[in-house]
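Questions regarding the structure given below will be posed in turn.
Complex shown without one protein chain; remaining protein chains in place.
Let's turn to subunit A:
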Amino acid sequence: MKAIEFNHVGKQYRLGVVSTGTFSHDLNRWWTMNVLGKEDPYLKIGDTNVRSTKGESDFVWALKDINFSVEQGDVVGIIGKNGAGKSTLLKLLSRVTSPTVGEINVCGRIASLLEVGTGFHPEMTGRENIYMNGAIMGMTKAEITRKLDEIIDFSGCERYIDTPVKRYSSGMKVRLGFAVAAHMEPEILVVDEVLAVGDAEFQKKAIGKMQDVSKGEGRTVLFVSHNMAAVRSLCHKGVVLRDGMTDFIGTVDDAVNHYLESSAAQAEEQKLMTEYIQKCKSFLKISEIQINNTPYNFTSLTQGQDVLDVLIKGTTTEPMRCQVKIVIRKKDNTALASFAEGRYKAQLVTIEPGEFTIERHVALPRYMADGDYTLDLVLNDTGVQCYMIAWGCQNLHVEGFYDQYAHSLRLEKEGFIGLESAY
């Protein structure tokens, strides 16, 4: 049984300031549609929603031809870059604005958490705001009264509940707002980026509650987030939006991988790694470098990957005795780890004149932290000669490794790898 169905849904926006030309557009539209009896003249034009390039017309399709359906009980993650149309999609669904074309069919009551704490009035107390917020989302007063204790308890703001909300910290407002929303028991819950605020403990609580909602109570959840780890742990289906169109629909793992790959391919300052070679012996020519199967300067590692492949191709006119050295650094250039088997294992290889290919397979730590790293690639022997240096040639985005149902470490807070117990 389907809970939501999108049928050729599109949403068109007009760019620029609403004033000049609006009235003439309105008149023209009214004239063609009502007097001449033709179609809306502005529906045909309009570019797809590519933010960075300059379009030809004033009209833009924030969403174009969206077609998919969600089964009852599904937890669907909607992912995409900024401006891909995620929020517009949720806005259509929560009826904040209506589609330009197409139709959305829904079965059940929708509650949207587009931003928690909607309708909070700073002058009113926490308790009054719980009622306000709940009623805005469609609960009746009796329903709220019945769940009031539970809501206050979940929010953890009991001490402040009779204080005006303007004295609350931003985190407390979010807690209170989420607590109300989490207790309203809709058939369909629409969530947008609530987890961005709030501390770790609350995030855990919120994710737990959402899992309960979807698993235990069999409700449908649509979840938009940039936090891939949260999307992965919560959802089992994924929809990737790109420039207002659906790019991929499938299981959450496939969707996240697809998104990470395509966003890596689209990285704005895309350069070949060979352009990063700062120093190279005159007898040596490097034709190709691949790290993690890409010749470009951006790649990402996803959950479950345990090997980083490195490939160097080139020609030399003199024999070399060297090692491949890789230094993993934080963005601020602190060195975190190195792969240099010539150094600590005395394993150097000899390369004869002519064409050569060097391959290395670096075993990755089992629990690598979520974060952005840069890699240096060096060909040297251990001290005398340095054949090739390419500092910062690869930007590595690691999504963070963890066991199922757990969470990854974060590079900034907990360092680079997770240690394991000895026995």
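Annotations
We adopt the following convention: a contact is a pair of C-beta atoms (placed from the backbone, for glycine too) under 8 Å apart; a residue touches a chain by one contact, two chains touch by 3 or more; residues count from 1.
Going forward, contacts and distances are computed from a predicted model.
The chain that is not shown carries the UniProt protein name "Transport permease protein", picked from "phosphoenolpyruvate--glycerone phosphotransferase", "Transport permease protein", "Biotin carboxylase N-terminal domain-containing protein" or "FAD:protein FMN transferase". When the missing chain is restored to the complex, the residue among A:104, A:311 or A:417 that touches it is A:104. Summarising the interface, subunit A meets the missing chain with residues 1-2, 5, 13-14, 18-19, 22-23, 91-110, 112, 114-115, 118-119, 121, 123-124, 128, 131-132, 135-141.
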